[in-house]
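One chain of protein is taken out of this complex; the other chains stay put.
So, chain A:
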């Protein structure tokens, strides 16, 4: 498993070329030498960069880039129930998630109204993931709002959202059982590929998304809607768990660095 180290981001170099056009269906996702399209090996993750506390007015916020997928997560709460009070739970907090994509997040600008099926489903998945991770029983009769927005989409939207939201929840100071780290893995040529990018996701790979509580190894959410032979499922989950643990290391580092910075600022 490759260590993920951050370094300074280079600016994008833009070409207006038309020549480098490839037939998407014919892309070779894993070369004979074991390189993927973008030069990674099968188990390597994309570069993860993150910042916590990007907004002052929210209780917690984080910005996370995983490769070219960029997400902003904001957490409000815990606060008392707003809107319909009927959803109040007397023994635990209610988690409310909302996922959205920016109009400019994909190659083509597209208006994305709230409440379409895709984002509703994603919101639901996020909600389930965080209900498993946040210690909701500490805040009965209250509500925690998590808003995530994808600013740029390049594959693995769900996992990036989860990772960003984790940082935001931590920033908000809400106790969690563990970091929730998510990662997608795909299965190509009998090899699991960690952290798929958009080209890989759309290249007909059966992919699996997994959210993990890395320390205990508990699975918060597992989602797969492609066909896969049963025999391969275990190796795929194994690879996903390794990848999630890799992500957790990075997140941990981000959190520690953030703490250090803020403690320096507050002069302690």
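Following the convention adopted for this analysis, a residue touches a chain if its C-beta (ideal position, glycine included) is under 8 Å from a C-beta of that chain, and two chains touch if they have at least 3 such contacts; residues count from 1.
Everything below uses one rule, namely that contacts and distances are computed from a predicted model.
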Name per UniProt, for the chain absent here [options: "Cytoplasmic tRNA 2-thiolation protein 1", "DIS3-like exonuclease 1", "proteasome endopeptidase complex" or "TBC1 domain family member 15"]: "DIS3-like exonuclease 1"
Selected from A:176, A:199 or A:219 as touching the chain missing from the view: A:199
For chain A, residues in touch with the removed chain: 2-5, 7, 9-10, 12-26, 28, 31-33, 35, 37-41, 44, 46-47, 67-68, 107-108, 154, 189-190, 197-199, 231
